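Missing here is one protein chain; the remaining ones are kept as they sit in the complex.
Moving on to chain A:
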């Protein structure tokens, strides 16, 4: 057990090694490796059914794993039962004890063993102050609002001084307004405590606004793990590109390569992209990703790189920006985000022909590749980014 703990770097709080989970024939988690540094806020995001909650429950000890290893601050906790782990979970449905008042709920974890009543009271008072529940301690749980309930949930976990806090969509039962306020509050709390947070969410803006690093999961695998900016601007896989933000994806074949640019024949045009350090060979199939806010419109007929003709098919005004939906000649959809409605071409009308362009430097190249580690599983193809 302790041989491994020597290898793990001391500042790593949680390390997941090859976690796999099968429910009968269904593979919930395939082979998950992940490490979380001390004091880091990591968000796991993915569509429902991607295994993110299962992963969190495995870390908490509420779910068994089929194979793999869990290290918490260098200690192997794989075999520890849930009540002996120093991980604490914050629940989506709060899971507060209805027969206890706020104070008793928060104190629950402290009063299980032998305890000093005065010390417990002091600790509860302190943590309640921290999460602004000071004046609610004698209330019944049913008298609290959703936001207050979740504060109790967080306080109840924090008061036991966990080594990592696990949060399972803790804000998704709250209304949008409160959610945003709680986001910044939670981030501040996390930074103040210097405690690692592992935060599961399906909400991209929640993950991006709070997390130091974001894990994007799909079908029981980690697609990408990195800072939010990187996930957003440099998606590594086809799935991430599709799941995150509003990306345009073009599939095509490499036809030419020169001056650090590769040219890719796509359905409607030849698109250029920065080749990067490890460019794909001529004739290989690639996918190109362009963020919608990198796409510009130009007067029709203007020459240059990455010119794409399209017809405006829809428009969405969101307040700070306008999203344009365009259709190419081959029927593909292109999204363009503009900070203001355009003025140079006049007010864009539906069915108006337009010319779009973007810089080759803003084009991310994904090459279809076999996922590392599962080469011998036929049919499991994914796209892996190049030159990052």
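FYI, a residue touches a chain if its C-beta (ideal position, glycine included) is under 8 Å from a C-beta of that chain, and two chains touch if they have at least 3 such contacts; residues count from 1.
Assume contacts and distances are computed from a predicted model.
**Q** Given the choices "Sarcosine oxidase subunit alpha family protein", "Zinc transport system ATP-binding protein", "Putrescine ABC transporter permease PotI" or "Sodium:solute symporter", state the protein name listed in UniProt for the chain not shown.
**A** Answer from the UniProt record of the missing subunit chain: "Putrescine ABC transporter permease PotI".
**Q** Which candidate, A:43, A:127, A:157 or A:240, sits in contact with the chain we can't see?
**A** Only one of A:43, A:127, A:157 or A:240 touches the chain omitted from view, namely A:157.
**Q** Among the options A:83, A:114, A:177 or A:192, which residue touches the chain absent from this view?
**A** A:83
**Q** Which chain A residues touch the hidden chain?
**A** Residue positions of chain A that touch the missing chain: 60-62, 82-84, 87-89, 91, 93-99, 108-109, 112-113, 141-142, 146, 149, 153, 156-157, 160, 173.
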